[in-house]
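As you look at this complex, bear in mind that one protein chain is not there, while each of the others sits in place.
Moving on, here comes chain A:
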Amino acid sequence: MYILGISCYYHDSAATLVKDGKIIAAAQEERFNREKHSNVFPISAINYCLSKEGIIINDIDQIVFYERPFLKFHRVLKNLIGSFPRSFSAFMDLVPRYLGERLVLPSKIKNTLDYDGKVLYIPHHISHAASAFFTSGFEKANILTVDGIGEYASMMIGYGEKNRIKGDKILPYPGSVGLLYSAITTYLGFKANGGEGKVMALADFGEPVYLDFLEKIMDLKEDGSFTCFEKYFDFSSGNRMFRNSLEKEIGPSRRPDQKIERHHKDVAASLQAFTEKSVISIINNMIKKNGVKKLAVAGGVFLNCVLNRKILEDTEVEQIHIFPAAGDAGGSSGCALFAYYHLFGGEERYTIKTAALGPKYLKNSIVNLAINRNLIIKELSEEELIKDCAESISLGKICGWFQGNMEFGPRALGNRSILANPAADDIKEKLNRDVKHREWFRPYGVSVLDEKGSEIFEDYVTNSFMIMTDTVKKEKRKSIPGALHVNHSVRYQSVSSDDGKYYRLIKKFYEITNIPMVINTSFNVQEQIVCSPEDAFDTFMNSNIERLYIEDFVVLKQEGDTK
């Protein structure tokens, strides 16, 4: 049985193909159309999913959409009318879009795909919950989904057992951890829906001096719920989601070009602390009620890897599963999985092992493209390629690594990655300044050999999707200065022998340097992650990445380039 899940029209449009309860293909539209966080109908992602399995739309048993557009439109319309006339421009922008395509999705699907069947609409947070629970492999677990906003809810507390999930409680709009985080992100001079990771990184430099204030103005309750009062916030605007009254209380906001001051770091730290306190209170309450200590989570807020570590540290949760595409892209997976279990009676459960669910490319297309572009390309055996790459990294070179199927979700996990040596003192500055052109304070994640994780980290747990941080043991800190964040933590990905070539590369690097990890950041420069060899060549040639290892080939920038 094939089920196609679709998410689109807000941000991070995506498609997922589920076959007999397992995700077999999934991709975000932005990777194909090269528009970051693209929200358009994901036609290329759908085409990819079908072609991966060699099927056509007639073979799809059910198409499922990740939220209920009418309910969402109701909330949007209500808010727009409520905040009229301030919302006039938003009204003029949003209403035609809803009427033009969002509310007539079946006809859009019919016209675009020639699909005659019915389209099912699954509530937004149920989609997130299904993506978390039905890929966790847990027999039973508490489920928590937290993001900006779905139809009316920003959070859902639920429970899953065998092939069933249910939602018990929601946090209604305007209470929203996700929207609060985005609002403060705009206060700190970064863009909403993209800049939140920067705020998380900045938080480690500050002190949560505004935590009490945030708790007070949000009316944070013991169970973790709260309200974002309109006096301080304006969620109907995407650019400036806060009001002057917030600035009156905690000081002026930061302009994007303004220097980052102590105050900004403290605001970021306070926001992070508030987020952690709210989510942890909710989880503790869930456990208190039913005693279940396994937790499956999804929603954009769980891309916050510092929060994810805190959940393990400050709650009684024993095992946590975080869906790798925790944001709205993953809604496409969840709605399809929900349909499989709840509507079609699927029984057999599975555990997601890899996020490499996107397209891969053939050798011929790579060779010919390289020839067309007059690139210097050499074919190597796998052993030679791994040795060459490991040696290059050990010598401080920054290497592009393009192998196999593209990852689904925001993290590059060794298939579309830029790799570097964590032992180099200045590697973070070099990457931020010369390659990625990012803010100075932003740290990089690492990929670590799973079997060596507990030698490096204080409280190591296997974390295959780079969705959690951990503190590096004191005695190991000197050996990986390039990977350490200011508080000695590192965001890490566990790499095991199941990861094949990537595992063998890190193993070789370990043999050379005695360091069982490499810095791993996404293969992009101020753009969406590369998808095709063409994208990889473009990024490689227009950046300071020094070598590119693409499938069986090494690509050099100049002839005779030696390590």
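Note that in this section a contact is a pair of C-beta atoms (placed from the backbone, for glycine too) under 8 Å apart; a residue touches a chain by one contact, two chains touch by 3 or more; residues count from 1.
The rule is simple: contacts and distances are computed from a predicted model.
Enquirer: If you look up the hidden chain in UniProt, what protein name do you find among "Peptide/nickel transport system ATP-binding protein", "N-acetyl sugar amidotransferase", "Formate hydrogenlyase" or "MFS transporter permease"?
Expert: In UniProt, the chain excluded from the picture bears the name "N-acetyl sugar amidotransferase".
Enquirer: Among A:Ile57, A:Leu144 or A:Ala296, which residue is in contact with the omitted chain in the full complex?
Expert: Answer from the full complex: A:Ile57 touches the omitted chain.
Enquirer: Just to verify: which one of A:Asp114, A:Glu161 or A:Asp219 makes contact with the chain not shown?
Expert: Answering carefully, the residue with contact to the hidden chain is A:Asp114.
Enquirer: For review purposes, identify every residue of chain A that touches the missing chain, sorted by number.
Expert: Those residues of chain A that touch the unshown chain are 32-33, 43-44, 46-47, 50-51, 54, 56-58, 112-114, 362, 364-365, 367-369, 371-372.
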